[in-house]
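All protein chains but one are shown at their positions in the complex.
Let's look at chain A:
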Amino acid sequence: MSDQQEPALRLKGIVKTFPGVRALDGVDFEVMPGEVHALLGENGAGKSTLMKVLAGMHQPDEGQIIIAGKPVRMTTPIEAKAQGVVLIHQELSLVPEMSAAENIYLGELPLKRFGRVDWTTLFERSNAILKRLNCNFRGEVTVANLSIANQQMVEIARALTVDARVVVFDEPTASLTDAEKVVLFEIINDLKARGVGIVYISHRMDEIFTLSDRITVLRDGAYRGTLTTADTDEDEVTRLMIGRSLDLSRDTAEHSLGEVVLEVRDLSCAPLFKKISFSVRAGEVVGFYGLVGAGRTEIAETLFGLRSPDSGEILVDGSPVQINAPADAIKLGISLVPENRKEQGLVLSMNCRDNMTLPQVQNLTTGPFVSSGAEIAIFDKYRDKLEIKTPSWRQTTRVLSGGNQQKIVIGKWLSMHPRVLIVDEPTRGIDVGSKSEIHMLLRALAAQGYAVIVISSEMPEVLRVSDRIVAMYSGQIMREFTAEQVTEDSLVQAISGIRTSEVA
């Protein structure tokens, strides 16, 4: 790479405002050909917005987009793609009823005469792309039947249909397994070797540092600087991003454990999980670690009354309970922060406040009317506690940044003051600062006497927050560790289904 080389893409002084929000405030950004340029910033810093401007989905209020030396104006994603700019979305944007192949070539299906779709070519080409991505499914399958990770792969495959100049990955790994990540990184390196400029957005520092050549940091919509990855470290990047250093040590402050609050005996629900037994005490954080698909989410859903078990018992405070619906679970003090915020966590068309108070709206009344004051008080409290960035409680949750949406869901269940709090992938898509705050919050909740269950596919997270760790593999509990016993190796073995003799 010579120094005189033209950037593949340059953004100059981009300003973008939404009602009440200055999402981008004069941002400069450039990507060289063959470079992986990471874009970092807190939730709501404007990363996705910047990329949407780049991909023709938003028009900037001010500023210029320069591709290969020429200023361009792009008003649709298809136009952007024609310029060689492809965006892989943070949130999946596939048509579930269509085949993977149709999704890959959406808007540019190969045609025969009279506008008929050329299916042979379509499937041939898309299968070639899927093969390059090492996918174990074919273009003919319907997207709705694919796992989330495979849907993500389809989304990525879309980028490979043209000779891209710049490919943007907006948090591509949020729902990928480690193995799938390896494949993704290979693809990125492959694109890079062919001279494609890559923009990579992620909240995972380890990924940023293995992949990227340079790092640009945004904060509150403003450009904070660009660093060369080789000359910097996590601490410097974090300080640029959130204005302070992070304490990543485990909170080891001892607090006494109370009685067993929740106990599960031989709970089975074929074919999802079988013979699950464990207990959680007041003041304890139990981590459930395993691969995606190990049955952890399904156990949580059963405890929350969303599935009925085939056999087994659930005990709360020592007495057996029947949980037939979420309302039963809520009455017993069990809360679930679900895995998928957009589908299960939020009513996107509703505002922030209403979403947060939804489970308790029946009780927040003065006379027959919902008490707006009580609702706003709750919202304000958790907005401050979780540092949710939104211009006001009136904002619909649809336009919040991904991380802030997640915080609304967490706030919703914290405000219920549950006795047992189950959180499923609580920090997916959350920035490092808030992530460590959520971790501390979970520890603090335990210290106040809550029983907390954390389901996570991120080992550092599980290690950091749990007092005990339950390792699961394909619907079964393989082993239980205490925080003192656990080692990374034994944990990896357990979740891969390797039974080892108990450590003496």
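The working rule: a contact is a pair of C-beta atoms (placed from the backbone, for glycine too) under 8 Å apart; a residue touches a chain by one contact, two chains touch by 3 or more; residues count from 1.
The criterion applied here is as follows: contacts and distances are computed from a predicted model.
When the listed names "1,2-phenylacetyl-CoA epoxidase subunit B", "Sigma-70 family RNA polymerase sigma factor", "Spore coat associated protein CotJA" or "Ribose transport system permease protein" are checked against UniProt, the chain not shown comes out as "Ribose transport system permease protein". One of A:67, A:129, A:336 or A:352 touches the chain omitted from the figure, and that residue is A:336. Contact with the chain that does not appear here is found for just one residue of A:213, A:284 or A:354, A:354. From the options A:189, A:322 or A:365, the residue with contact to the chain not on display is A:365. Where chain A meets the omitted chain, the residues involved are 19, 57, 75-78, 304, 306, 325-327, 329-330, 336, 338, 343-350, 354, 358-359, 361-362, 364-365, 368-370, 412.
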